[in-house]
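Input: a single structure, listed below in structure tokens.
One protein chain omitted, others in place.
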Amino acid sequence: MKKLINEVDDVVLESLDGFVAANHRTHQKVNGVNGVIRKAENNKKVSIVLGGGSGHEPVFLGLVGEGMADGAALGSVFASPDPQTILEVIKSAYTDEGTLCLVINYAGDTMNFGMASELAGYEDLKVETALVTDDVASAPKGQEDERRGVAGLLFITKVTGAAAEKGYSLAEVKQIAEKANRLTRTMGIALTPCSLPGSKPNFTIGEDEYEFGMGIHGEPGIKTKKLKAADEIVTEIIEGLVDDLVLQGGDEVAVLVNSTGATTILELNIVFRQVANLLKKQNIHIYDTNIGSFCTSLEMAGVSISIMKLDNELKSLYNEPAYTPYFYRKGNA
Amino acid sequence: MKKLINEVDDVVLESLDGFVAANHRTHQKVNGVNGVIRKAENNKKVSIVLGGGSGHEPVFLGLVGEGMADGAALGSVFASPDPQTILEVIKSAYTDEGTLCLVINYAGDTMNFGMASELAGYEDLKVETALVTDDVASAPKGQEDERRGVAGLLFITKVTGAAAEKGYSLAEVKQIAEKANRLTRTMGIALTPCSLPGSKPNFTIGEDEYEFGMGIHGEPGIKTKKLKAADEIVTEIIEGLVDDLVLQGGDEVAVLVNSTGATTILELNIVFRQVANLLKKQNIHIYDTNIGSFCTSLEMAGVSISIMKLDNELKSLYNEPAYTPYFYRKGNA
Amino acid sequence: MEQLTVQETQAMLIFVADNLIEAKEMLCEIDGKIGDGDHGFGIARGFNAVKETLNSNTYATVNNVFKDIGMSMLRSMGGASGVIFSSMFLGAGTLPDLAKLNTESLTSILREGLKKVKAQGKAKMGDKTMVDAYEPAVIALEQSQDSTLETALKSAVLAAEDGVRKTKEYPAKHGRAKFLYDRSIGIEDAGATTVSLIFKAMYNYLSTKNS
Partner (left out) sequence: MEQLTVQETQAMLIFVADNLIEAKEMLCEIDGKIGDGDHGFGIARGFNAVKETLNSNTYATVNNVFKDIGMSMLRSMGGASGVIFSSMFLGAGTLPDLAKLNTESLTSILREGLKKVKAQGKAKMGDKTMVDAYEPAVIALEQSQDSTLETALKSAVLAAEDGVRKTKEYPAKHGRAKFLYDRSIGIEDAGATTVSLIFKAMYNYLSTKNS
């Protein structure tokens, strides 16, 4: 796959430089490491730090902004950032109220964030971690803690960021993150592989097939299936999500239809049309919808659907304003 | 290219239905045709109507919203909407102040909008048209009126929409659109072809080549070149834009780095990094930057760069707030 | 001289519609080489709408058959070709009522259509558009006023096909392909191909019917 890059080894840093240059009014680079933080600092709030491998843009750096995250630590493509990078981002975004790290549950991320927290502890910083484990396909019911974290991070960052902005304590913000994670599920499929800068595609999918249960690193899914109509694929995903989240008539949800890269908004809208039809039939009310590229796997064609079940608390936090380069919410709809 | 669709013939309508379902608080479908309008109506302002073929999402429908366009007429994939569709959208979005249609300069679009305006005239509606002709590669200097309209539509819609929102008259709004168009230039390149739903890719690009001067319909560019480093490609594009727009030290511009589909934000940021470097060297000040997928060619990998030169009037209009599903600006930065 | 009733005209044009719908993929492929690859989709969309209309209406005049075809195409197709190809048929609207289709009346309808096409699209002969097939075909019809409709159409088909071949020789001046400059040389124009298929289908209908 051809890419618009210079040297393979410079991809992440150059991209970060471009991002910071484009958003210099609101964002700044963290000195010496691949990290970014918000400029406008509110020293009276818990800071939210994200981080993970590159190649998922706009996740993670694009979710840094008003009402969302305060900093993001970036690793190489598809590799968690190292502990030092995470620590520097934590320190740059640090406030007296402490820091909550939202970590997607991949081994590399949990280990590196774990070491970073340990290092932060040595410096007497208050740092807590909440894991994101929304990917239904990655472990069976009953083993929710084993699941990967994927696009649901958007919702979890949204409500957690709002809680921080409203002045919740570190423990309270962490509770919100954990509740939001408990109430969020995602399932994804892929139509094409992706390729790391400088590499060949890391797997193949037959011309009439799709992968069910993809993670966000182009790692093969759990099943290869014959391609069928969008509506049928969506039905399969929605059944899985509704079942796993035990959604019932009268429940209220936020929905994210996410492109993993090359899949177009034209298609995402078709996908959402069926999501809306199916949920309506079950009398599940869609409070808000986001459609676009939020958590990508480089240029992989595919889609993931995330559902967050809203209780009153999450709904009011969801409604708070948020302004980041790639996600906004004007506040009470 | 595999796609997430149902029947090929239903793609546009189903996608529109999904879009309207997702944005039902702010948007509604136009009865009987493939068009969308804003719900909240300000009957005291000129209405702005966009339109064109599908396959460029979020253009056109995703630019309908507060401070931007009031309606969008959608054709089949890569085909202008028919006159009846355009007319119905004009009528649904119509206010006593009249309507300005922003039309990208492709034969199909100008002919169909032309017939729609004629039909609107029979019904005593005040309808004016402003052409968007920002694509430098599509005709030489001196023949600017022959040029295609591409991603620059975003900027032109932004300032025109702001002028309408501020209560400018139809003639004044049209003047703003024409001025913005005169001061906007775009150049694009493609790395891969795209394919219409149900078709094979409509052309090929060699594994070590890119197309220079692509339009937005996957039609071949004006030159096929050997792929090189992103910085070199960007240099070539920026030189073309600066030259054609006769930019000089001290000028102020807005920049759009646009993915035509599969090209990732990771890459777009690398592209912008070089844009910023080059403009800085020439002392051209970047007032604002947008990086993302705005005007796409289905899943084509590629990038276009647009520059709008800002005078005081355009700058103050640019700064007005805007909220659409795929573009927002909070107002005075 | 052979004449078609309104109903026979309608039947012939349903046959034309079927033929063009079948050419969908071929037309997309031609358009894909120097255009955006959607011409066949547009033509198929248009002629499907045409078929639906013709199958569910009866007409008093030949003019109305042609006009309704034009309106169906205009409403359903979109794109450059929606305006251009509907104009081909809408020309009939400016003529006095015609009860029969014969060489003379078909010639006058298509000559009016050609005027409309040129007024809308501003293309001249040699600009590598459907005009390059359409104008020679109309001229051939005009030069066959003493022939039967079948014979007249035969020379129109030959003229149109010759026009298609010639579109290979020049660069496009209109439509998306014009931005290719000389890169469009060597490839025929999709819309011109469609014109030749329309004439060919009319001719085939008649020759089958007459034999």
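Note that the chains take the letters A, B and C in the order they are written out, and that residue 1 is the start of every chain.
The working rule: a contact is a pair of C-beta atoms (placed from the backbone, for glycine too) under 8 Å apart; a residue touches a chain by one contact, two chains touch by 3 or more.
Note that the coordinates shown come from a computational prediction; the quantities given were computed from them, not determined experimentally.
**Q** Which of the chains on display does the removed chain touch in the whole complex?
**A** The chain that is not shown is in contact with A.
**Q** In the complete assembly, which of A:Tyr106, A:Tyr168, A:Phe294 or A:Tyr318 touches the absent chain?
**A** Final answer for the missing-chain contact: A:Tyr106.
**Q** Among A:Val36, A:Ala79 or A:Ala301, which one is in touch with the chain left out?
**A** A:Ala79
**Q** Among A:Ser169, A:Ser199 or A:Asn283, which one is in touch with the chain left out?
**A** A:Ser199
**Q** Determine and list the subunit A residues touching the chain excluded from the picture.
**A** These residues touch the chain not displayed: 9, 53, 75-85, 106-108, 111-112, 115, 137-139, 148, 195-196, 199-200, 202-203, 213, 215, 217-220, 222.
Throughout what follows, only the chains that are shown with their structure count from here on.
**Q** If we define chain centres by averaging CA atoms, which chain lands farthest from subunit B? Would you check?
**A** C
**Q** Of the chains present, which has its C-alpha mean closest to the combined C-alpha mean?
**A** Central by C-alpha mean position: chain B.
**Q** Roughly how far is subunit A from subunit B, going centre to centre by Cα mean, in whole Å?
**A** Centres of subunit A and subunit B (C-alpha means) sit 28 Å apart.
**Q** What whole-number Å value describes the gap between the mean CA coordinates of subunit B and subunit C?
**A** The answer is 33 Å.
**Q** Spell out, as numbers or ranges, the residues of subunit A touching 2 or more other chains.
**A** Subunit A, residues with two or more chain partners: not present.
**Q** For subunit C, what residues touch not just one other chain but two or more?
**A** Not one residue of subunit C touches more than one other chain, so the list is empty.
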